[in-house]
Each structure stands twice: as structure tokens, then as C-alpha cells.
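Yeah, one chain of the complex is gone here, protein chain that is, but the others are all in their spots.
Chain lettering (A, B and C) follows the sequence in which the chains are written, and residue indices restart at 1 in each chain.
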Amino acid sequence: MTTLNSEKVFRDPILGFIHVDDSIILDLINSHEMQRLRRIKHLGVANSVFHGGEQSRFQHSLGVYEISRRMIQALDDNEKFANERHWDHENDLLVQAAALLHDVGHGAYSHTFEHLFDTVHEQFTQKIIVDPSTEVNAILKTVSNDFPERVAAVIGKSYPDKRVVQLISSQLDADRMDYLLRDAYYTGAEYGRYDIERILRLMRPIKDGFAFDIAGVHSIEDYVISRYQMYLQVYFHPVSRGMEVVLENLLIRAQDIFDKDPDNPIFFPIIRPIFALKNKIDIQDYISLDDSVFNTAFNIWQKVDDKILADLSKRFLDRKPLKSIVLNEKTKDLIPSLRKKIKDRGFDPKYYTGENDATDLPYESYSPKTGEEGIKFVYPDGQQVELSKLSPLVEAINGKESIDRRFFFPREMLSNPEINQLYLKYKKTY
Amino acid sequence: MTTLNSEKVFRDPILGFIHVDDSIILDLINSHEMQRLRRIKHLGVANSVFHGGEQSRFQHSLGVYEISRRMIQALDDNEKFANERHWDHENDLLVQAAALLHDVGHGAYSHTFEHLFDTVHEQFTQKIIVDPSTEVNAILKTVSNDFPERVAAVIGKSYPDKRVVQLISSQLDADRMDYLLRDAYYTGAEYGRYDIERILRLMRPIKDGFAFDIAGVHSIEDYVISRYQMYLQVYFHPVSRGMEVVLENLLIRAQDIFDKDPDNPIFFPIIRPIFALKNKIDIQDYISLDDSVFNTAFNIWQKVDDKILADLSKRFLDRKPLKSIVLNEKTKDLIPSLRKKIKDRGFDPKYYTGENDATDLPYESYSPKTGEEGIKFVYPDGQQVELSKLSPLVEAINGKESIDRRFFFPREMLSNPEINQLYLKYKKTY
Amino acid sequence: MTTLNSEKVFRDPILGFIHVDDSIILDLINSHEMQRLRRIKHLGVANSVFHGGEQSRFQHSLGVYEISRRMIQALDDNEKFANERHWDHENDLLVQAAALLHDVGHGAYSHTFEHLFDTVHEQFTQKIIVDPSTEVNAILKTVSNDFPERVAAVIGKSYPDKRVVQLISSQLDADRMDYLLRDAYYTGAEYGRYDIERILRLMRPIKDGFAFDIAGVHSIEDYVISRYQMYLQVYFHPVSRGMEVVLENLLIRAQDIFDKDPDNPIFFPIIRPIFALKNKIDIQDYISLDDSVFNTAFNIWQKVDDKILADLSKRFLDRKPLKSIVLNEKTKDLIPSLRKKIKDRGFDPKYYTGENDATDLPYESYSPKTGEEGIKFVYPDGQQVELSKLSPLVEAINGKESIDRRFFFPREMLSNPEINQLYLKYKKTY
Partner (left out) sequence: MTTLNSEKVFRDPILGFIHVDDSIILDLINSHEMQRLRRIKHLGVANSVFHGGEQSRFQHSLGVYEISRRMIQALDDNEKFANERHWDHENDLLVQAAALLHDVGHGAYSHTFEHLFDTVHEQFTQKIIVDPSTEVNAILKTVSNDFPERVAAVIGKSYPDKRVVQLISSQLDADRMDYLLRDAYYTGAEYGRYDIERILRLMRPIKDGFAFDIAGVHSIEDYVISRYQMYLQVYFHPVSRGMEVVLENLLIRAQDIFDKDPDNPIFFPIIRPIFALKNKIDIQDYISLDDSVFNTAFNIWQKVDDKILADLSKRFLDRKPLKSIVLNEKTKDLIPSLRKKIKDRGFDPKYYTGENDATDLPYESYSPKTGEEGIKFVYPDGQQVELSKLSPLVEAINGKESIDRRFFFPREMLSNPEINQLYLKYKKTY
């Protein structure tokens, strides 16, 4: 660790101040790859519904770093209450660098983008960290030759010290703790608030991880429910998903055009590689892509000759989401006929309809798939109990996936009285 | 006014809810020109210092609309306390449309942009409103044929009813009231907070405008000081101005290249018209420009052959601001020699230095230039008094321009010990 | 309704402003009986744990009035979305007066007090309203001769218009809505927060009451859970209950002394009637009692000859709560022996131990006892559904009583190692 002459702080509306006193962290923040995250919105298209939700992945990354820093401090402060091995300060920089960089490989309009181009942002994050062409890699190497690989291993969950991994990836990690508070603050949806100061105070080191003093059950319960509600109310919102479907279909159309006519000049140089190579794209070309590049493509494409591409681009820029109905037992049999009516109206269903499933597993006391365990509490005598055993509210959602399936179609179809009636009946549950 | 079937609301983190019950307002919000403001940041490059400050001009415009709506309601509610002509509800839609559209002609990275291209955003706002090619114009015309001109006149301050104008443009107008609260919320700089609910409660209609009950002196004093402090602490921040100078010099370099070689392909079609025509640009071409287009240009340009353009583009994207010292009696004579040293180091001063004056007139009890008056208070007996007569704090800044002049230069020059010392001495006052 | 010349407002830290424009309401606020509530703390002894929780019943009463006012306005505004009879503005003052006065008969240190003296504060509230000796009664009579009885009937839930009653007494009434926000704000326990603005926006009139638009399920779910958490974390807190037991035992001791020696001068005139007459106390004597009178009694009694009364008084004033363990299957058989040890140590178990059950029914979809129904939602087509059918979280606590039973004993007993061990094991769950 190279200590800075003077602590550097960043004013943060959610966490007060982000404190940096290690020059490696400051250099990483100032790197080309991290600065790119300023041009990628954290919530993708959700600002089409919650107009305040403009926060960037850059500020979220600073927040995750800061929370990881406070978690380390909390573990350190609270060791005295536990009969456990000390937090190893050798790991401080490793945890903080992994926290800061955990999203560095995020693509523009991330989730839609990944779906289309078969990219996995966690893999690109790790690539950027270990690829010798990046500034991030060069900075990490000043610590030690294998430091980039160690940071990547923490993010990839393969790092041997599970306590380190748990701070960055678990059901109560620095990532989730930041995005709940941040998304709640910026969207104005208050559900995401929970008492971070109290939760940190009650963190306790245990073997291979951390747990919480039994006094913290309700604070953590509140956090889990906050997350559950943010998913249902913000992240699942049918209108922003109506925008995602526009975006997805628009990129599918572009890809289809590219596949037939790879020299078409609408694919200007900076945007071409992703259509040409998808997840085989060169890492530097990948890094060149941000929300702005795609917005500019759509801005240009809204005036191209291809009617469908132009129309979808304009719908996206002008925020004209597709409308939707819930897909359930009662509606699923209606879709083929609905699709036909859409086609008869002149809309190609491939580009003007879509099915979209929003899913989240709000809490899992034990994951058979990953072997990951739930959030644990410790009694004064050392006994450990898992959250769902203590909270009937958490038990009520434990292991139960939240799902919202929808079928999307053009708003214009609502002029059909039959479809309009269907829409009014099934447009939303709540 | 065409009332909507049901009130439409937008969740706003600052104002709670934005309420819309007129379909004209809803159509304007959904128009092509207003949606473009989602892609223009309200604070330009200030998010380079305050990473939270990502808010768009779109949400600010919604906020100004909402505050104008509340002001009208306040004037209406509070008429009973005043011996004045009624608020004329015929003006409701006019005020609200003007509030919503007041920034519709803002350029990307606005202030720098205007400086370079001789554009004036207020003029483009009025053009967009009255130009028959725009969606906004078509929507306004559904009210009456001359409605676009009337809205434009309110924004241009030439509208005959001064009370209407004052709500949109004065020292305590809906625009300022929104941006102070919003910028404070997003940046985390708390200075901008003031008690909007109390101020609205104390608004009183007077002849040709509005004033405040004498009980509100301290609330309004607080607002004026909040604005003064936001200027000094946020809007004048030397680091974001160091980014503005990079941006300005980068655009100057691009213009110089264009002027010599107008066919250079680095000017891709969407960006070309502004370099070619500047403020003579076609209105639709102007509307195509947003922050994303410029970001994409810089993204592309960072790899072009022109070393200076490429370097400045990269500095801008990677947030490498120029450093600065205050320009004052003690430093101004040092500039020529400093400029020479910069040149000797291989930096062309035209593109790697800059002078930048940040100025603001925090309050004016009377403007000799425009004839505009200060903020007025009414006693129960109807007597009116202007704010600076009542508040020694406001009197202390009345008519006194806040100025911060700076000379900017590349960070690399700090390796010169002499310049470094000069920098440490004059980099900031506070 | 007698409209005031100018609206009167009270600055409220939770609701912004309390608005009064009816002179009857202002007169009630200024009455002798309402002003007494300034000297009764809303949370009783809970400020012994949450030192911020000093709020008075007076401010809570203003808050309930204000929320009832906003509910009426919401029902009025939202009628357009419902196919229901109008809100009858004839009822405005009735609802607002009942809301303001709903706690006017609360005793000092209320719940303990009621238990001891067989008083029921709801009955005293109704008595104060209908008794011709009170200022409140005289003010209400200026509306109509039967107005006091009508207000009392609303509070007593016997008023025929169920919609009126539901605003004041139901699972989502103005009373609960205020105390959750207020107690959360003052104690600093954030659980109590919920989105009141959104809930009011989504209120819909239905036959005999009100319901909510289906869009509000998560906001109301959040309110129900907030209330559940406030009970478990704040209202059930074992330390403040340890103070309640001290208070209760202290009053039992005083009553025992009084019963043996009614002329004992430690019962100074203002405190004597409640010991002499209990719930037969004259209404004016009842009104004379407030927290201050009891505090002063304890202040005096801490120096009297009766050792037990003096000691308990001092423990109460100096905040020395009894300690406690949970009463459950494992501990209940230990109590007799524990009680014996306490007695052997010289503490009379009658005055130095206590059992105390904290119970709450967080939500009930239907109460078989009262026939009262749960919170209802309406779909656009008019269909109604009850909350627990829509929310798995609410269903998880529906009809299940939260209970925390405890046995309390003097802190001094912890010097006994065996008891100390028992205490460490059973002092808290969470």
C-alpha cells in the first residue's frame, strides 16, 4: 500500500464521502477503463420510468469500494466481540480493488446488450483486469505480478479465502448494499432504504466469512425486504421493460441487416466490431463502447432507409415503449392470435413483439446450485442461526422466485377495442 | 385545456411527484424535442468533480414545470391575503408550457458549446417552439394558432403580462428554484437547500408580479444565500472548469481542422453541420446533437492522426482536467512567461492553456441594465420593501459580482518545481 | 364551519405544516384539555431507551388531525376514479375534530396508569368530550347541541357512517399513520418510515369506507411491515418495559400505602383523588393529572420513609430498569426458584419482580371478534381484493400475534453467577 500524502475524498450524496488513502485505488479510479463507466448508466433504460435514475456505473463502483472499506473497518473494530481469527489487513487492498473494479467490464445498456451479443460482463471484467493492454492491469501490476489475477479471482469467486469473496459476492455484499441505497435515492422509490450504519456495526467475523450479531435480525430483515420490494417496484417495471424490448428488437434488426450486408455504412467504425465479432470482440474495441456510442448509432439510424430500424431507433430515443400484458395461464393461449393481429396490422412480430421474463430470487437460505449459504447471525454464546429461521417475513419469500412474464406489443394495437380490453384487464397486477 | 382521464404523475426524488392533468403538457413531455433533453446533462462537465451530478435537463424541465404549477396554485390560494387582481387561470397553460419548454433549445455541453459556435440557447429554444417542423410546435398549435408565439414570448421576456414572465424569469423564478434543489440533491453539496414549501406559502400577488409576506424574509434570504454558495462551491469549481477548458480547446482544434479540410471524414454526418454552419445550422440538425453525439465524436477522435485532437479527446474522456491558478494582480504578469514555458515543453498554448472567468451576480436590488427589480415583500398594510433593505446578509452581496478568474495549463507542467510552487500558492483560495 | 381570516399553520418536522382554517379546530387546539397533552409523552417511558423519543401526545394529536384532513382531500380528489357516492363535506369537521380529540382523555404514563387504576383512556376521551364542565365540550356545542355526542360516537366507533369511523379507527387510520412516522422520526429507528404521499394519492372511496388503487399494494405492504417492525424493535423493547415494571410496582406500593393509611401526607392534594377513587375520579381531577404531576410525586417520594416506595421512585427517576429474561417453555419452570432467590436477597417479589407481556396483532385480514375487515384494494374494473391475498409478506404475519413475555427482576441479582448465566442466555432473542 502506497499511502497518499493526504486523504482524497469524493463527495457522495448517498454515503457522505468516499475516502481514498491508497494511491493504487486513486490511480484505478483515474484509469481509462474506470472513467468509461461514467458513460454507462447504472439502471440502463429504467430512467425512462424513473426520470431521476440517471446514476452512472462509475459512481456505483465508487460506492461499492467505499462500503467494502467500511466493512473491513467494521470487521476490524468488531473482532473484539468474536473468538475468531483476525481480519488480515494484507487483504485490504485486494478487497477494495475488487470492489472498485467489479463492474469494469459492464457493457453499454448492459443486460440487453449481453443477451444480444453473447457477452458476459463478469468475463469482460476479468479480461480487462488481466489483459496487459489495459491501464487497470498496469496499475494492479505495480502491487505484484500476480495481483491482477488475484483481483480477478475474487470477482470470479474462485479466490481461496472465502471471507474475501463474501464481502464482494454474497446475499449481503458491498455491491448490493450500494445499489439498493443508490437506486432508491436517485429514483425516488423509497423502498430501497435500510440502516447501513447499524448493519455495519453488527458485522462479526466468523470462520470463512462474516455474520451479524443477533441484535441485528430486524435490520437485516429490513434490508432483504427492501431488496425484494425494489425488484418488484423498480427493476421489474413493465414500462422500462417495454423500452428494453424496443432496444433488443432494434439491435436484432441491426444484426440482421449486418449479417446480410456487412459493408453497410450505417455500421460506422466504432460500432462495427460488436456486430461483426460479438463476444469475440477485441478487448480495446469492447472498451470503446458506451451508452453514448449506442445512442449516437440510434440517432443516426432513425434516419436510415431501413424502415424498421429507423422506426425502432426513433421509438427508443423518443421513449415510446411497447405495451404489455402479463403472460399467465389465462393469457398464454391468446398470444398466437394476438401475434397474428399485430402482423395483419403491418408490424413484423419479430421486431415489434417480445416476451420478457423478469425474475429474482429475493433470498435463499441455502443454494443447492452453488452451495452458497444464507445470512447468518451469532448469539453471544457463539451459536449460529440463519436468517429465515428467525424472521417469518424472510421465511415467506425464502427460495421463492419472483417472476413477472409479459408479452409486449406496439401501443398502436390499443386502437383495436378487443386488444384494448385485454390490455386493461391484464396490463398489470401491481 | 384538455383534462386527462386520470392525473398522470412522475416520481421525482426532489419534489415528490410531478403532477400532470393537462394532455397538452403530457404531449409536450413526450415530444421528440423534450425527450432529447434526457441526453443532455444539466450540469455539463461538473459531474467530473461531483460524481453524483448526472441529472439531465429533462428532469430539470419537469421540475421547473412542477414548481410553476405550484406557484400558480400558491398565488391562487393566497389571493385572499392581497388586495389584488386575481391570478388569471387563462394563463395557467401558458406559464406551465413555458416552464416546461424553457430549456428545450439547450445545446449539448451547453455553455462551452454556445461559446464556440455562437449559438444562444434561448434563441434556439424560441426557434424550436415556433418552427413548424417540430413536434412541440404542432402540439402547441392545437391550443391556438398563436400559442407557440405566446409561449416563446414568455421565454423571451417580451410577453406583455409581466406577472407571467416573472414566474419564469426573475431572481426567484421556477427555474432557479428547481435547479438549486436539484443540483444540491444530486451533487451532495447541501448548500442549495432552502424551504420551498414555506416560500410558496408566503407568495402574494402584486400588480405586475408577485411578492412575499414580510414573514418570509429569512426564508428568502436563505434562498439567496444558498444560490450564492452553490455558485462559489459548485458552479465555479476550478476542476470542472479545467475540464471545460479541455472541451473548449478540443472543439477549437476540431474547428481549425474543419476549416482547413472540410471533407475530413472525422466529421461524420451528424456532427458535420455544426462545424460547417455554426449558428446558421438547420433546426433539425441542431436537434440531433446531444451529449452522446459529442462523446462519440471524442471517442472516435481519440484515435485519429491529429495528435492534438486525439490527445485532447482522450483527456476529456478520461477526465484529465487542466490545472489552474487564480488570475489576479499578483499573478497576471507571470502569465506570458508561464505560457512560454508551456510552449517550450511542447504544448501549443492555443490548445493547452486557457483563461476562464466564472462570474455571477448573486443578487441585485435593481438592475440598471434591464430595469428588473429585486425581490419584494409586503407588509400587512400593503407597503412594499425590497429584500436588501431587510437583510444585512443580502445587502452584503447586493450588486457585487462574484468573480473567479483563472489561467489553465497542463498538469504535466507541475513537474517544473517553479511552476509547482506557483501552483501550490495560487491554485485556490477557497 | 367558521372560516378563519387567514389560514393558521403550525410548523411540523414530520408533516411540514399543519394547516388549520376552521376556527373550531383552532379553538379546540387552544383548549385547556388539549394543552394538557403537551405534558404527556406519547411514548411513555420509551425515551428511557430511545432518548430522542420525547414527543408529546399534543403534537401527535395535531398530526392525526392533519392526516385526517389530507385523507378527506385525497378522497375528494380521487372520487373521479371511483363509481361511488361522494365524500360528504358535511362530515369534514366531524372527522377532523374526532381526529384531533381522539387522545384527549389519555392519562399520564398511559398504559401503566390504566392498568393500575382501571381507567380506560377511550372512555375518558369520550367523557371529556361530552361532559359540560370542559372547554372542549363548550367549543363543540357551538357547532350544534349534539355535536359533542357525534364526535364521541366517532371515537367510540358507534357512529353510523362507517366511512367516517374508518378514517379514525382501522388498520390504516390517521392515528396509526401519524404515530409510525412520528415515533420513527423522534426515536431515530428508521423502520417506521413509509410513503404517505403515495398512499394518500391512491386512496379510493368505496361503499362504507375507503380502499386503495391496486397500484398501491407495495406501498401499503411497506406500511404494514413498518408497523410490525416498530412494534418488535421499539414498542416491545425489554429495557423500556423494565422501566414500566418499576413504574407499575411503584404505583402498586403507593396504592398499598394509601389503602392502609389514606391520610398519609405523601399523597398531596393533586395526586390523592386517583388513589382514592380510581376510575370513579372526578373528570376535572383526572384532567389535572399529567406526567409532571407523577414525576413530582416520585421526586418527593424518593425521600419518604417507606423504603420500598423511596427506592422504586429513585430507580424510576434515575432510570434503573429491572432486568429481564424471556418467559418460555424453557424458563417458566425456573421462575419460582428465581423468585425465591430474589426474596432471600431481601427484595419483596411483589414490588421487585413482574411479568410483562408485550403483544401486537400486526395485521388481520378479518377480525372474527369485531367483524372488522382488512385493507382492501380495487382493480380498475371495480373488483376488490384484500391485502393478504396480494402480499406474501403480509400473509406471513396475517392473524399471528407477536408476543414477547418476560420476567423482570432487580439488576442486583446479576451478581449471582447462576442468575447471570441464565440472564445472558435468555435476556434477549432479538
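Just so we're on the same page, a residue touches a chain if its C-beta (ideal position, glycine included) is under 8 Å from a C-beta of that chain, and two chains touch if they have at least 3 such contacts.
Predicted, not measured: the structure shown is a model, and the values here were computed from it.
J.: So there's a chain missing from this view; which of the remaining chains does it actually touch?
T.: A, B, C
J.: Out of B:Glu84, B:Asp222, B:Asp290 or B:Asp311, which residue would touch the omitted chain in the full complex?
T.: B:Asp222
J.: Which residue among C:Asp290, C:Asp311, C:Glu364 or C:Asp404 touches the omitted chain?
T.: Hidden-chain contact among the options goes to C:Asp290.
J.: From the listed residues B:Pro160, B:Gly371, B:Pro392 or B:Pro417, report the one that touches the chain absent from this view.
T.: Touches the omitted chain: B:Pro392.
J.: With the full complex in mind, choose from B:Glu66, B:Asp103, B:Glu122 or B:Asp195 the residue touching the hidden chain.
T.: Once the missing chain is taken into account, the touching residue is B:Asp195.
J.: Can you list where chain B touches the absent chain?
T.: 190-191, 193-195, 214-218, 221-222, 225, 228-229, 232-233, 377, 380-381, 390, 392-393, 395-397, 400, 424-425, 428-430
J.: Using the touch rule from the top, list residues of chain C that touch the missing partner.
T.: 10-14, 16, 30-32, 35-36, 38-39, 47, 50-52, 54-56, 58-59, 62, 185-189, 268-270, 288, 290-293, 295-296, 299-300, 314, 317-319
J.: For chain A, which residues reach the chain that was dropped from this view?
T.: Residues of chain A in contact with the hidden chain: 6, 9, 16-17, 80-81, 197-198, 201.
The criterion applied here is as follows: only the chains that are shown with their structure count from here on.
J.: Taking every chain's C-alpha mean, which one sits closest to the mean of all protein C-alpha atoms?
T.: If we average C-alpha coordinates per chain, A lands closest to the whole-structure average.
J.: How many angstrom lie between the centres of chain B and chain C, each centre taken as the mean Cα position?
T.: Distance between chain centres, rounded to whole Å: 50 Å.
J.: How big is the gap, in whole Å, between where the Cα atoms of chain A centre and where those of chain C centre?
T.: 43
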